[in-house]
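Of the protein chains in this complex, one is absent; all others appear in place.
Up next is subunit A:
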Amino acid sequence: MSDVVEKTLTALPSLLSLDSHPGSAKLSSTSKLGNLIRGITELTSKHEEEKLIQHELLAIKEQVSSPNTTMRQMKELMVRSIYCEMLGYEASFSYIHAIKLAQQGTVLEKRVGYLAVSLFLNESHELLLLLVNTVLKDLQSTNLIEVCMALTVVSQMFPKDMIPAILPLVEEKLNHPKEIIRRKAVLALYKFYLIAPNQVQHIHNKFRKALCDKDPGVMTASLHIYLQMIQENPDAYKDLTPSFVTILKQVVGGKLPMDFNYHTVPAPWLQIQLLRILALLGKNDQSTSEVMYEVLDESLRRAEMNHNITYAILYECVKCIYTIHPKSDLLEKAAKCIGNFVLSPKINLKYLGLKALTYVVQQDPKLALQHQMTIIECLDHPDLIIKRETLELLFRITNAQNVTVIVEKMLEFLCISEDDHTTIDLVGKVAELAEKYAPDNEWFIETMNTVFSLGGDMMQPDIPNSFLKLLSEGFDSVEEDRKLKLFAVNSYVPLLRGEPGKLPQRFLQVISWVLGEYSHLREDLEPAEVLSLLAKLLDMKNSSSETKSWVLMAMTKLCKGGTDASVTQEVSETYSSSLDTVLRQRAHELQYLSQDPELRARVLPRGANPETLEVDSSLSFLDRFVSEALAAGAAPYKPPHQRQEELDQSKALSLEPYGLSLPISMSSCSITDRQSPTLLSMSSGLSGDSADLSHKGGSSALKLDGVKRVWGREGYLAQREPVEEAAQVEVPSPIQSPGRQGEGDSLHSQTPTQTPTPEPEQEKQQLASSLFVGLASQSSVSLMGKSEPTPQRFRRKAKGQGPGSSFNASEQISSSLISPPSAVDNLLCNNLLDSNNASELAEQTSQLSQRLTTANGTCHTEAELTEPDTKGCNPALRRDNCVVAADPGPHDDPGRLTEVCLDSYLPAELSGLSHSEIAPLCANQSLNLSACHVQKEDSLILVVFIINSSESAIQQMLLQVDSEELEVSCLCDSPAGEMTSHSVAVGQYSLTVKRPAVHVEVVGTVSYQLPAGTSQSLQFSYKVPLTSFIRPFVVSTEEYGTMWLSFSHDTKQNLTLINDNQEPLTATLNALKKKLQLHVVEVIGMEGIVACRLLQDLPCLMHCRVNAGWLAVWLRSPVPDLPDCLIYHCQRALQSL
């Protein structure tokens, strides 16, 4: 009875809501959600909010765990929890209920359950595993709405390890008759690609199918995947360029259905996406760029309507035009377009124009000249954002002649900026410019002083470091050197005499170092005075212990005994009992060295050349320590990235039984096989650096000076001699066309203008002439009368990006934000769009002509697309049945010649076995390297041939081989020592798999010494197909069964069946057996079980079943990634039949 009443009661609010519009606000005002919302709108303080939400959380907690709560109530509870979390209060107790709601609810309840899960949990949350079954069930549902929901949540978040469980179902959906399901399936695959690219590498042909889908929505979704893949490897997708061009052409031409339009502009965001893809494809590639010129031209032409969104397209178009191989008339149009942007009175467009200009001046600095007056105006713009963007632009066009003005402007901005992030960024840029283009010593030191004072302790630590390095290394002229150092000393002494307490710690450290090293250069300065100035720093309350250590170091360098003794004595006594061990050490050093001038002169010689230091970068002196530590059971060194990877893996749930985890044999850690430990770490460091560089290359500084200029208004500039360029400088004539006026002014500010200009105008023009000097002539002509010195006398390393986003934890909400609640109510019910500028909505003036062509409304791209290519799957290795190197073909190919010759050098015990083609690895004037691999029953041997092709012998030759994925162990002795002229040395290595990957690679180095004594090295890499490691794994059906249950990593996939003769299953399995050396354990009816192992002993089991014309295979292995890799090679093997 009471049950019925309760049900009626709970149904009441929703019954009320049924007859009204879903968006109506009145409906749930009686519900608990309504109460909460009303409570929230009436809040006046943070304190009240806390009270309200804590109370709410208690109520939710109580109700959520009650067994009587219906799914409908649960849905409301989840929305209330979302509210609480949105306001920053954790509701973690409700997470599990969100998953339950997704599982048990129907329609809207289910959707809200999924929504709550995606809002509450992050992608690595372990509760997410509980969602897998629900997703699996919904994907198989006959209700399309449920399938949709499941796909939506999958494309938002899904546990990486569980992808194989649902991948076949998602793939199946790619063929669904409904476009929305196909589209969402593609987006889900995109998600998989983002989080686990190797899981979906075998379905690239399906991406192509999605790209050709007759529905534009599905095609659009596939572009996300393509943009990503093209970003990673543009060369692999060049063949798709015509397809992208055709799609863009059709979109621009209005061939899409009307509902893709936004304010009469056809699918603007799709256009932007396509333009980004084209830019990536056309970069540094003339022939590909040529394919897209026409459509880019059309895009520029079509986008003439005056609406924000067309400007957004134009911006992308301009960027594309300036990224791909240049074409003069397009560049001209794009430049004009940028002009419209910067000149626009609309501030958002102006901003975008500046951003585009900043991008473009890197290719063509002259473009800045055209807009110099606008840029000057932007520099004085009241909006700081515009100002900041303008400085960014100026930073890109800085050269030795305008550096002082630009740096001055940047420092001005620094003084008014309050944002830490901006300060760090700008300070770094000023320091960079100062080092690159400093016109003289005084300016350089003064600018750096400002940098150190303003940048404070937030700036990148490498700024002071490289400044000190620069001072100590100096440059060509000894006299210049001395002047620079002296000037630095001169500028620091008054700073210390003044109020050093106000200076940042970093600056104090720089000052102490410089005074310690160079204060002797100033003859009238008594060391005693410097010592007492430094000692004063020690007494300051806010000096950090790091600063103190710098100061003590400086004092050690300066003290000479005698009169200074009292100061140093006092200081060293104070700090020799310091709790800080570094300070204590410094104090002791100071004490001893000040008493022993001879020792001091030896330890800290004055004016020592820092370059004479020799560094043993291989850290060979540690070898003994390392081997002892290893012998004592220490873990072998792993480079940071590998450690990180393993850490990540260990964080995930390990389902693997302990006994079967990767065996790391101790022998591989012994000192002989270890090769150089630094080789490994150094190469990994290098690769990290290069990734960093390439990443930076896109966004950061481009040095204009010293960089060869390849762009111009007319397109690529021919490689002219600098002299010629200097001669090319335009001679300004007094009569100029108005368009060129600005350019002329910049070159010669004294050029008489025809109309008298008002005062401020003249000021601006003067500023312009100083800012844009040197741009037109590419810095080859100096207006300052002296020829420009080679500006890069100081060179600095690329800096890392600023520290990651760190948010100020200021909790306080400014009181000005809170107004009395009465005003709130009035505003709450206002229609959002009404209050807007009417003009933005009133742009419905349509282009009917465009719409007429949309009759069939689909993209016809199929014809344009080529079949999925199969390049790259040519088997690199000739197998058993192939006879290698006995090819009687004509010996005209030099590569073949060496192969035949080298064949005879193959070690006798290997000569009878099949081996891969002997491939050249690398060569220089003295050495030629080749390699091949030899298949043995239980191992794979890599043979490296080193040929001394020079006329002289080489010494101390050392060959080192290593691999990320493979275990490399040296068979017999690695070739080493001396090699006579025209001799061949052979190295043999046994390879086994450490970590499976689709392609595995061996990297190596040969180092040697020429007779002259110079040491050289050659690096190489050698790819080995994973298939050459596969060996049959002979087990009985029973053994197979027990192993199957104990293996935890698996993947499932449908493969094509071979249908040529009687029995498809046997035929397919035999083909796989032959190609991949798998062992067929048993075939029972429509099922077959197969086993193989990867050298040395990584087993993988395969279960095959014929199902609806496909071979459904299920792979299991104790080794992560092995099933994925193997399935990839099975597909390749079957494709190549």
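Note that a contact is a pair of C-beta atoms (placed from the backbone, for glycine too) under 8 Å apart; a residue touches a chain by one contact, two chains touch by 3 or more; residues count from 1.
Going forward, contacts and distances are computed from a predicted model.
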Quiz item: One chain of this complex is not shown here; going by its UniProt record, which of these names is it: "Auxin-responsive protein", "Presenilin", "AP complex subunit sigma" or "Trifunctional enzyme subunit beta, mitochondrial"?
Solution: "AP complex subunit sigma"
Exercise. Pick out which of A:Val132, A:Leu411, A:Ala629 or A:Val998 touches the chain that's been left out of the picture.
Key: A:Ala629
Exercise. Have a look at A:Lys32, A:His97, A:Lys173 or A:His224 and name the one touching the chain we're not showing.
Key: A:His224
Self-check item: Contact residue for the chain not shown (choose from A:Thr246, A:Asn308 or A:Gln1135)
Solution: A:Asn308
Exercise. Could you tell which one of A:Leu136, A:Ile180 or A:Val1083 touches the chain left off the display?
Key: A:Ile180
